[in-house]
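Following this message is one structure expressed as structure tokens.
Excluded from the complex is one protein chain; the other protein chains are retained at their positions.
This part shows chain A:
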Amino acid sequence: MIRFILLQNRQGKTRLAKYYVPLEESEKHKVEYEVHRLVVNRDPKFTNFVEFRTHKIIYRRYAGLFFSMCVDITDNELAYLECIHLFVEILDHFFSNVCELDLVFNFHKVYLILDEFILAGELQETSKKAIIERMGELEKQE
């Protein structure tokens, strides 16, 4: 199960934080700080997995952005690693050539997309097409 998802830039600014487990405010700040410290200095030649407390962070770097997912240590690492990539592809498709600024100014859209992709810490939909179409539907409603 995904415990939380973080999008952070190299400086550690959080661009998206979604928690599927109840954490206190102060704990969330600590987690974000620690996860950033943990992934930012890792060599690109290293694994995409790193232990974090009693869990595991699966992360991937795209340009200056780190996408990190905290999952159970018994979870399938590669499946979640590709889950990150699929999410990035969806964002890329939605924003046509996504960049960090898109995510900054449209952070609310990113939350919407994420809610169509992952729910309750589990994958909800793996079809890019289904999610993009759904976003179209939602935009019409506004």
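Criterion: a residue touches a chain if its C-beta (ideal position, glycine included) is under 8 Å from a C-beta of that chain, and two chains touch if they have at least 3 such contacts; residues count from 1.
Going forward, contacts and distances are computed from a predicted model.
Of "AP-2 complex subunit alpha", "Cytochrome c oxidase subunit IV", "Cyclin-dependent kinase 4" or "RBR-type E3 ubiquitin transferase", only "AP-2 complex subunit alpha" is the UniProt protein name of the chain excluded from the display. Remark: the omitted chain is touched by one listed residue; of A:L23, A:V40 or A:M135 this is A:L23. Counting the whole complex, the residues of chain A in touch with the unshown chain are 1, 13-20, 22-25, 29, 32, 42-43, 45-51, 54-55, 72-79, 81-83, 85-86, 95, 99, 101-102, 104-108, 111-112, 115, 119-130, 134, 138, 141-142.
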